[in-house]
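First the structure, in the form of structure tokens, and then the observations on it.
With one protein chain withheld, the remaining protein chains of the complex are depicted in position.
Just so it is clear, A and B label the chains in written order, and each chain counts residues from 1 on its own.
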Amino acid sequence: MRSQKIGTVAFWSLVVALLTYMTLPTIVVLMTSVNPTEILAFPPQGVSFDWYVKAVTYPDFRIAFKNGLIVTACASTLALIVGSAFAWLIHHYDFRGRGLLEGVLWSPLIIPHFTLGFGFLLLGGAFGVQQGYVMIVLAHMVLVMPFVTRAVHVSLANIDPALARAAANLGASPFQVLTRITLPLVVPGMAGGWLIAAVLSLTEFTASLYVTGSRTQTLPVAMYNYIREYADPTVSAISALLIIATTLIMLVADRTIGLRRVLAIDTH
Amino acid sequence: MTETAIIHPSKEAGSAVDIVRVRKDFGSAVGVADVSLTIRNGEFVTLLGPSGCGKSTLLGMIAGFVTPTAGKIVVDGADITDLEPYRRDIGMVFQSYALFPHMNVHDNIAFGLRMRKLPAAQVEKEVARAIAMMKLEGFEARRVRQLSGGQQQRVALARAIVIRPKVLLLDEPLSALDKNLRAQMQVELSELHRKTGLTTIFVTHDQGEALSLSDRIVVMNKGAVQQVAAPIELYRQPANGFVASFIGEINALPPGRCELKDGTASLVLPGVGPLVFPTAPATGFAPGRQVRAFLRPEHVRPVLAGEAGPNVVTGKVEAHIYQGSHTITRVVVEGIGLVETRVTGAEIVASAPVGASLGLAFDLSEAVLLDTAD
Partner (left out) sequence: MIQKRPFFITFLAPAVLTAVILAAAIFEVLQYSVREFVPGSLNVGGLTLENFARINRPIYWWVLADTFFISLLTAVFSLLASYPVAYALVRAKKDWVRSALVSLSITPLFTGEIVRTFSWMLTLGTDGFINSMLRKLGLIDMPIQLMYTRFGVVVALVQFSMPVMIILLATAIAHVDRDCERAAANLGASPSAVFWRVTLPLTLPGILSGIVVVFAWTMSAFSTPQLIGGGKILMISNLAYLQGFSVLNLPFAATLSLIALVCALGSLALMKTITGRIERRLAVN
């Protein structure tokens, strides 16, 4: 019994150590963001929000944030519409070429983001819309769509198929079944998928680096360019804001729609 | 539950398992309430009860997967209450069998022996013996998922007995099998028990399995032991209303008073009149005592309406439940309520149609008399 207790303590110490490793960089970034001096100091030599002020007033970041919001809103909403329709389609129908279509649309999960970004850069060049919003939105949409499709597909799979038959038996047309039965039941999945898509799009960097130009760059690209030029904690402040924002969104998502279900992590 | 229903632990020689005032609380709920039980060497004992009665929790405590809140468990004279499961030497067959899917039949059976670091030659010898005993020859290299339900059951048994356990625990092992296989496996379990002489504790909610397999049956409800008895005694002399209605079908008559007049014992039911005991009255009979009589459907005989006689009451047929070899007929009798009678064949369906009146003769010599409080 005693050796078992020692083992338990050792195991949980290991888990805590690993979680510390996972969260250490986040803690470091939060520390540096409130440090008043330009030079790194641990622990911080005071608490100041000067870097936050500089971060939110820096023109490049303001423009990039606005660009990012436009791109994210368009890309995740498009992904939501197309991805939900596609999820419904593959849940209900089998058709020729379905495997190929699924393969292509799931592939952004595997394709390196720089390959994809490069592809959209070249495609934009071919149509003369290089580094314009259209290509950025399309690239982001393609990248985040698998997450929406998956979330909606999981929701659809959890609906008792007898419900649609019962509705039809009671006189509902296919359109009425879709809008009165199916849609209300997959709204949580769609909302969860949209949130994940939005967060991923907002923070996407590698593909964005390829497809954006200096006028259309998104926040992560602007941050990257800043890091390469300057070494002050402005980016710490921006990072801290992003960390807080994404964590809050994810907490809200988890509370309201069950993130674990959307991500299909079942621990029971 | 009555006080007498608890079998207090005895120190008699030959007891294999002593469960002493064992209790398990789940938060504020009681899982098992102060159960004491002694199981003799070589005995086949069944824990029987509806789901949630605490039988599986009790089994889990014997195996070491559930820690008792209070009490102790003694196996072969040694207190094992705080022993880790893997040091207990208690064999177990799980409801799901829990065969290791990543090992073949041979390695599943050899697992326990290997954990005991037995020499390889001896492992092979013991495994071969177990395989022969469970008639699994030729399946050694099979993956367990390729086996039928009955074969999986045999592997699980072989795996449990090959370690020569002090006690064998069976957790509803037949519930996953279809009806025909279940009957066959019951026979095989009996045979295995006879051959090995292993002290066996069997958990089930199926009274048929319990009645046919056990030396003794422990009936549990709501965490407490209701009665411990051999199958025949349990059927004939249930200790309380729960046991009476849980084992087989039974008619509960309304409360009445025992009377002894001119050497004739009778039970007086208000609004019905006296029912006479034809022979010596059943146990529990005492003049003046308020009792409830319980009577099995086979001891209620339908008679033609109007046919007079002792202990005949008349009611209205409510329904027939045809069951092949016999028919159960439900009759509503004024002053008594619903009474079921059981006769062979199906003639009664035609002779006493639903709605017709039907006389019922009560054979009180087989009645069980219990306190009205039970």
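Everything that follows uses one rule, which is that a residue touches a chain if its C-beta (ideal position, glycine included) is under 8 Å from a C-beta of that chain, and two chains touch if they have at least 3 such contacts.
Keep in mind that this is a model prediction, so the values were computed, not measured.
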Touched by the hidden chain, restricted to displayed chains | A, B
Please pick, from B:V17, B:V32, B:V75 or B:M92, the residue that touches the omitted chain in the full complex.
-> B:M92
Would you indicate which residue among A:V34, A:V142 or A:V186 is in contact with the undisplayed chain?
-> A:V142
Absent-chain interface residues of subunit B come out as 63-65, 84-92, 94-96, 98-102, 111-112, 115-116, 143, 145-146, 159-160, 163
If the missing chain were put back, which residues of subunit A would it touch?
-> 4, 7, 11-12, 14-15, 18-19, 21-26, 28-29, 31-32, 39-42, 81-82, 85-86, 88-89, 93, 95, 101, 104-105, 107-108, 110-116, 118-120, 122-123, 126, 138-139, 141-142, 145, 174-175, 178, 196, 199-200, 202-206, 209, 220, 223-224, 227, 235-236, 239, 242-243, 246-247, 249-251, 254, 259-260, 263-268
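Everything that follows uses one rule, which is that only the chains that are shown with their structure count from here on.
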Separation of the C-alpha centres, subunit A versus subunit B, in whole Å, is 57
